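Note that this complex is displayed minus one protein chain, with the remaining chains in position.
Letters A, B, C and D name the chains as they come in the text, with residue numbers starting at 1 for each one.
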Amino acid sequence: MTAQKKQAEQIKEISGVNPLKCMKCGKCSASCPSYNEMDIKPHQFVSYVINEDIEALVHSKSLWKCLSCFACIERCPRDVKPGKLIDAARQLVVRKKGGDYLSPDEMAQLLDPEIPQQLLVSAFRRYRR
Amino acid sequence: MSIEAKEEFRPKIVAFCCNWCSYAGADLAGSSRLSYPADVKIIRVPCSCRVNPMFILRAFEKGADGVIICGCHPGDCHYTTGNFYARRRMTLLFSMLDFIGVESGRTRVEWVSAAEGVKFSATMNEFVEKIRSLGKNVRLEDLRCQNV
Amino acid sequence: MPECVKTMSQAEREIHLMTAQQQTTQTQVVNRAKELLADGTVARVLGWKAGELPYAPQPAYFEKEEDLEEFVYNGFCGANLSKYMIEASKLDGKTLVCLKPCDTYSFRQLMKEHRVDREKAYIIGVGCKGKLDIEKIKAQGIKGIQSIQGAERTDDADTLTIQTLYGERTCAYADVMLERCHVCKGKEHMIFDELIGESRDTKDRDRFAQVKEIEAMTPGERFAFFQKELSRCIRCNACRNVCPACSCRKCVFDSSQFDSAQKANADPFEEKMFHIIRAFHVAGRCTDCGECSRVCPQGIPLHLFNRKFIKDINEFYGEYQAGADLEPRGPLTSYVFEDVEPGIVAERG
Amino acid sequence: MQRVGVFVCHCGSNIAATVDVKKVAEMALMEPGVVHAEDYQYMCSEAGQARIQEAIREKQLTGIVVCSCSPRMHETTFRTAAQRAGLNPYMVEIANIREHCSWIHKDMEEATKKAVLLMRAAVAKVNLNTPLRPGESRVTKRALVIGGGIAGIQTALDIADAGYEVDIVEKTPSIGGRMSQLDKTFPTLDCSACILTPKMVEANAHERITIYTYSEVEKVTGFVGDFTVDIRKKARSVDMNKCTGCGVCQEKCPSKKTPSEFNRGLSTRSAIYTPFAQAIPNVPVIDREHCIKFQTGKCGVCAKVCQAGAIDYEQKDEIITQKYGAIVVATGFDMIRLDDYDEYAYSQSKDVVTSLELERIMNAAGPTKGHLERLSDGKAPKEIVFIQCVGSRCADNRGKSYCSKICCMYTAKHAMLIRDKYPDVNVTVFYIDVRTPGKNFDEFYRRAVEEYGVNYIKGQVGKVIPQPDGRLLVQGVDLIDNRQILKEADMVVLAAAIEPDPDVRKIATMLTASIDTNNFLTEAHAKLRPVESPTAGIFLSGVCQGPKDIPETVSQAGAAAVKAIGLLAKDKLLTNPCTAHSDELLCNGCSQCANVCPYGAISYEDRQVNDHGIREVRRIAVVNDALCQGCGACTVTCPSGAMDLQGFSNRQILAEVDALCR
Partner (left out) sequence: MYKIAKKDLPALFRRIAAGKELYLPLENGGQVNFGVWDEGGSVSLDTLKTVKSPKDAFFPQSETLYTCRRDGKNLSVDPEALQEQEFVLFGVKACDVRGFEILDQVFLADPVDTFYEARRAHATIVSLACHEPEETCFCNVFDIDCAAPAGDVASWSIGETLYWKPLTQKGEALTEAVKDLLAQAQEEPVESEKNSIRAIVEKLPYSHLSLEGWGGGALEEAFDSPLWEELYKPCLACGTCTFVCPTCQCYDIKDYDTGHGVQRYRCWDSCMYSDFTMMAHGNNRTSQMQRFRQRFMHKLVYFPANNDGIYSCVGCGRCVEKCPSALHIVKVIKTFAEASKSKHTGGEQP
């Protein structure tokens, strides 16, 4: 298994999402409050996972621009939930950093000061343990 | 049980399927190429209410490791009410088998419509997995039927 | 009816009642049976007569008044005579039958199933204060029994005095009652033409206690329990043949319909098959009369199978007592849309 | 002992690629009773059937087993073939080694092993088969059509024209159905009412059609050729024979606040009403729930103003019992409820409407008299956004998994009509895919884009946000430009998914017709028998079977009619010989079987029997072959095993069990 494929599998496993269910309607992108900040758009995330282009994904700005507001998760009619894929990609990055978890200090550099509370809550939930 | 031995165990599973819903569901699973283990063998009955507890015990007697009965969803019976009676009969029978110490996982009822090929296949996969984990039926087998 | 006649008969009835109080149920039944035989109301009487042993009265028919001198009724008259009424319903004329409160449930269930003819029965509901289990008496180490006093239970005599070849022994009535009497369904007769004698509700145990105990075991323990109990089964069919619900003209286990006619006692499976199917066939129809356990020569607690079904029926489909009504549909011949799914068995674990 | 022939089909490579068919045939010869076994490329082909017939004749076979596809596919084929060779058709058994074996297993060895087992089970069964002969039952020459929409009307007209009596049962006060609510129809843009009304009139006037409006099917018993149906004719409170349809009562009725069902609640109606002007019958009904007379006892205005004296407050529901040979279900559809779609603000803003509501708005008889205006403030909209696939193609439980099929086309129609009538209004359509597979359909959609300048954007809308100024902010995406779009609109139109009429579940249960998870009635075969229900004598017309547009509905209605006519044209039907029967020597007469029989097919008689020399009169169960449908419920209820089912007997099933567990 290529490294790329392995990463794609990991993302699917972490997120529990089957990207093949996507019908490319774009409702995720239509719902996304951070759409304009993103280099790879939410609906494209799905294609990136399908195409196993995970390197591009983990290096994208979008990864850290997603607010984890869950609008796309709520509204996706196909149960694909791009927000979960994004979160899974973040996890990959975090895991790569080894035993150390992302420290709150580090997060401040990655994040925008104007970011809403929800993201912080979401992020802490994710990285706390 | 060692992992190796577990892999070798191929259970015998009898599935009674009603002609109108579940047998058609199994056909749909087939035409949709939704695979499930070959351990499952289907017997066509007109309705789930045709399944006599004698048939189930007979299957176990002859060495079956699991028996599953599939019928139309309650309310959708081709014969209007058959599956309602089947449901009561099987509930009581299964409870009795459980009572005398037969593992409750060896018997199952699932409602599968003609449109639910996916469900049929998923159910069979799950059931086979369950029976594999339970291992061979020793509590209800007639020892004379063992092939020695 | 003319006034004078009515008063007379009332007075008569009072006298009858006064003497009745001093009489035993046995004498009252005999007297009444003689009247009914004499006036042609009934053609025969179905009751008990003294057997060869003091503790084994025998179900018997009486066709003549003088034969009734042999009639007995006491604590050993446990047999449920409802089943005999299937054959008696085919005879000419009415049969006077003595039914205890719990026997009347069986009779009504048989009526529902068109197996007995109400018109052919004259039912005397006989009083019952609990019936005795000779096996329990013997289990107390009492052997060589010659005679027994106290088998006719009264309010002030609650002890059995037993003369044996090896001396006199006593035991408390309540200690040697049949299992079914400890879970008595009550002293009311469900159906009768007249009542004779007093009854007592002898219930002092939870009917489902043992079923619950077994349910609480692990599957392995349950399996071992039944394996051990059923290993004694000798396929004598006494349980089936005494059962009022097993009223089939030809049992599936005697016919070639299912290739199930196996008199063999070759494999533990056969006993399980027989007892599960037998219990299943009577599920929803079994009144829990306890005859199966009473007659089993090997002392197998067969009522556990029936009680398990009754308990499940009560829990899943609502309280149900077979024979308590004449509603033709039972739990297994009716349904509601919201019935529990069979998966509940696995969920309960 | 049976002389059995086993025929193993390759089904091209469908079976042969995974199952060693030669081996199955070889193993078959080892089975008891088997005297002939062969394999062949296509058993169902004429050549294949000929081989079977030849073997039957040459080897004097008394039973055959065909190892092939599902019996649901070719059982009839092989039975007929066997019959032509002189074998009783019920001496044929099928081992399903395609759907249940070759198609689901990949490993050749494993699949072959299983195929052998399935073959053995079928041989074990056929060894116990007995020749069965079907009985006959009469056909009542009358059809029932449930639902009076365009599907029902068309079916009824076709059947009636063929010379048979037809009854239409419609639950609303008028026939016409959904089509009567539509303004124009695609792709020709002709007026819906103009083409529907003549059909309604024709049905009403037809001498062989009886229409029961404001009526519902209450109970169905019987079977193909001989159904008995109870129809509840709800109390109309108006005497249909006296009413002249003048309409005065409706004008004078003081209770006028009831939301109009016909206008989807966008306007109100009186308590005594006809749903729409062209209603048939043109006789109003009193909606007793909203009638002052019925609610308070005081009023009676309608009775006073009715010159014909047609108002009858005492009228009661009436049950009509009628016999039918065939039943056609044409129960149609409704739009799904949009309560769960908060993001589109449907319940927050009056200006977010469904397509069917827009249909009423555009209609001259509608709530706005045909003027396109915002329902909130009556202003003319300048910017309209259409959102497609609302609730269709959904994997979650808010919507439906299927494509509603008609939305792409009606949206193009709406967009075109609006642009045509109001050229200053901008129309934007957010779509996922535009699906136009129909004659002149794509041309129609292209005209909307090319000639009428409708702005189609590929991408879904994420959210509709009502603004303080009453306008609607639509947040969508353009997947082609890869940019998010924020657009202010005056109106938003939702192409809500359609679903079968909720009452169809009740009807399907009464008819014992099967229904799928989406409540669409199941057809007997998806490709080859699309207008028949698996339940004999029940036919499917229109959207109750699956989403359809008008032309498709009408053609299916015709097809269903033809199938029904084909049935009604027969004088007698052969009944299924796989019925239950009771063994008089085993029967206890206990009546338990009658308790579970859904068809009332079991009765009891006192019969003289000779039980091995014992002669006595016994109460014995008797099965009426014409009523018994062969479910087998009685066979399990019978403790003595007296009741058995022909074709699926206890011994046959046990033989299969034994063979499979061997």
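By definition in this document, contacts are C-beta pairs under 8 Å (C-beta built on N, C-alpha and C of every residue); 3 or more make two chains touch, one makes a residue touch a chain.
Only a predicted model underlies this, so the values are computations on that prediction, with no experimental measurement involved.
K.L.:
Which displayed chains does the hidden chain touch?
P.N.:
The undisplayed chain, in the complete complex, is in contact with B, C, D.
K.L.:
Among the options C:A38, C:A209 or C:C236, which residue touches the chain absent from this view?
P.N.:
Residue touching the chain left out of view: C:C236.
K.L.:
Can you work out which residue in C:A38, C:A139, C:A172 or C:L326 touches the chain that's missing from view?
P.N.:
Touching the chain that is not displayed is residue C:A139.
K.L.:
For the chain left out of this view, which of C:Q140, C:T154, C:T170 or C:Q298 touches it?
P.N.:
Touching the chain that is not displayed is residue C:Q298.
K.L.:
Please identify, in ascending order, the residues of subunit C that touch the omitted chain?
P.N.:
51-53, 56-61, 79, 83-84, 139, 143-146, 165-166, 228-229, 231-232, 234-238, 240-242, 250, 254, 259, 261-266, 294-295, 297-300
K.L.:
Determine and list the subunit B residues touching the chain excluded from the picture.
P.N.:
Residues 62-63, 142, 144-145, 147 of subunit B touch the chain that is not shown.
K.L.:
Spell out, residue by residue, where the missing chain touches subunit D.
P.N.:
Against the missing chain, subunit D presents residues 29-30, 32, 612-614, 658, 661-662.
We adopt the following convention: only the chains that are shown with their structure count from here on.
K.L.:
If you tally the C-beta contacts, which comes out ahead, B-D or B-C?
P.N.:
B-D
K.L.:
In whole angstrom, how far does the Cα centroid of subunit A sit from the Cα centroid of subunit B?
P.N.:
Roughly 42 Å, centre to centre.
K.L.:
Using the average of all C-alpha atoms in each chain as its centre, how far is it in Å between subunit A and subunit C?
P.N.:
A distance of 73 Å separates the two centres.
K.L.:
Report, in whole Å, the distance between the mean C-alpha point of subunit B and the mean C-alpha point of subunit C.
P.N.:
38
K.L.:
Subunit D: which residues touch two or more other chains?
P.N.:
Residues 596, 637, 650, 654.
K.L.:
Quick one: in the complex, what on subunit C touches subunit D?
P.N.:
Spelled out, the residues of subunit C in touch with subunit D are 90, 112-115, 247-252, 255, 257-259, 281-282, 328-330, 332-334.
K.L.:
Touching residues of subunit B toward subunit C in the complex: what are they?
P.N.:
Of all residues in subunit B, those touching subunit C are 52-54, 57-58, 61, 74-75, 81, 84-85, 87-105, 107-109, 139-144.
K.L.:
Going by the contact rule set out above, which residues of subunit B touch subunit D in the complex?
P.N.:
Its residues touching subunit D are 12, 14, 19-21, 23-24, 26-27, 29-31, 33-36, 38, 41-47, 49-55, 58-59, 62-64, 72, 75-82, 85, 89, 113-116, 121, 145.
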